[in-house]
Each structure stands twice: as C-alpha cells, then as structure tokens.
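Take this structure first; my questions come after.
Only one protein chain is missing; all other protein chains are in place.
Every chain is named by a letter (A and B) in the order it is written, and numbering of its residues begins at 1.
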Amino acid sequence: MKHAPWLWAILFALWLVLSWHFTPLFLFFGVVTCSVAVFVAMRMAIVDGESLPVHLVWRAATYVPWLVWEIFKSNVRVARIILSPRIRVDPSIVHFRASQRTDLGRFIYANSITLTPGTVTTGIVGDDFEVHAIVQEEIDGTEENVMNRRVARLEGEVA
Amino acid sequence: MFAVAAAAVLVSMVLAMVRAALGPTAYDRVLALNNIGAKTVVLIAVLGFVNGRPDFLDLALAYALINFIGTIAVLKYIEYGDLGVGTPRETGTE
Partner (left out) sequence: MGDIVSVVVWVLLLSGAFFLVTGSLGMVRLPDVFTRMHAAGMVDTMGAGLTLAGLCVYSLHDGANLVAVRLVLVLAFLWFTSPIATHAVAKAALSGGTTPYTVRGAEAGGEVDDRTGAAPEAARKAPGDGERGGGDTR
C-alpha cells in the first residue's frame, strides 16, 4: 500500500494544476476529493505498482524521447505510403516474442508497438505478440528488437 | 496562423466522416468516430488560441477522456451485445 500516498500526491498535483486556486476552500475540496478517489481506488484494489508505475519514471525519461523519435520516423513512412499515387500496402499479421518478464513491461511494449503507426498489437498470449503490420517487409523485426530490448531495460529489476 | 491549423483539423474531420459514412463494417465507423473525437480535442485546443482565450483546454482534457470511454463502451457493446459486467469473452462473441 505504499502506492496510495503516491496516487494521492499525483491526484492532488493534478487538482492544483487544473484549478490553480489556492484559497483554503478550494484546497479543502481538493483534499476531500483526492481522499475519496484514493479510497475508492483502494476498495477496487487497483492501487499497486502495476497501475502506478512510479518506479519506472526515471528510466522512462530516456525511453519516451526515443519512442517519440521512433513514432516520428514511422509516421513519415506511413505518410509516404498513403500519399503515393497507388496505394502499395502489404499488410500481414506477424508474431514477435517479447522478452519482458512482467505484465507491465509487456503492456508498455504492446502500447509502444501500437503507438508507432504501421504496427498494431492485436493480441498477446503469454510472451507471444500478434502484430498487424501495414507493410510486412519493412517490419523485419530489427526495430522491434531494439524496442523490445529498450522496454526490457526500462522495466528493469524492480517488479 | 491558428486559423490554418483549425482549417486543417476541420478538413481532416470531414475526411474521417467520409470514412464513417462509407465504412463497410461497424469497426470502420467506430475507428472513424474515435478519430473524430481525437481531432475534436485538438480542435478545441486550437480554437481556444484562435479566440485568444485558451481556457477551453479543460474541456479538451475532459473530452479526451470521455471520447476514450465512449469508444470502449461502443466496442464492448458491439462485441458482447450488452454493457453488463462479467460477460465472458468466449460466450459473448458469436
């Protein structure tokens, strides 16, 4: 339950940023609202390291910019496909093997795959990823391997 | 300059609406609808800047979340036939 204070702090920071009123009344409302939200979340038993991966934040600081750059590159690739006079797509469903150990790592990897245009994760069974790729030759696995390793590193030792 | 961005968002919304109208399957329509929602978020943000009153950003925030939940709800309804809880996937799809 060490994540509950984290959740409360994040929610209250969000409250402060969105309201930006510092009168005692509004601060009181914020405290009450965040407490109720944390209470409900704890009753639902969803407050843990999986829903609140605070231990990943520092390593994510290097992962996210790299991911944004990957997204940009694959955006340009898909844009070229779309803007060509004749659409030449060769979509197929490819299978990857993910090397993450935790479900959270797999979740991050799957969402990273989906977030880069040109590849969409359609299903996960164990560590077997089912990925729909818009052009199959370009997805030869090298980029996904890089992403796989990066997510595995992001996931780190802590579970 | 924000008017240009707003115009681009509107043009792309029209294109997505064409897909929503044509879309042979329901999933095409849901996809287009979700996409229109994402564009609406951008449009709200841009229009705030066009008016010089970027206070609408809270609306954009709320719209982003509601759009997501709405998409998930529609998909769940299409897939399972009702929005009740606990319908197992195996029995719900066919």
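Keep this in mind: a residue touches a chain if its C-beta (ideal position, glycine included) is under 8 Å from a C-beta of that chain, and two chains touch if they have at least 3 such contacts.
Because the structure is a prediction, the values reported are computed rather than measured.
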item: Residues in subunit B touching the chain absent from view; value: 1-2, 4-5, 8-9, 11-13, 15-16, 18-19, 22-28, 30-32, 34-35, 38-39, 41-42, 45-46, 49, 54, 57-58, 60-61, 64-65, 67-68, 71-72, 75, 78-79, 89, 93
item: Interface with the undisplayed chain - residues on subunit A; value: 14, 17-18, 20, 68, 71-72, 75, 78-79, 81-83, 86-95, 110-112, 114-123, 130, 132, 134, 136, 140
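Methods note: only the chains that are shown with their structure count from here on.
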item: Computed distance of Cα centres, subunit B from subunit A, in Å; value: 20
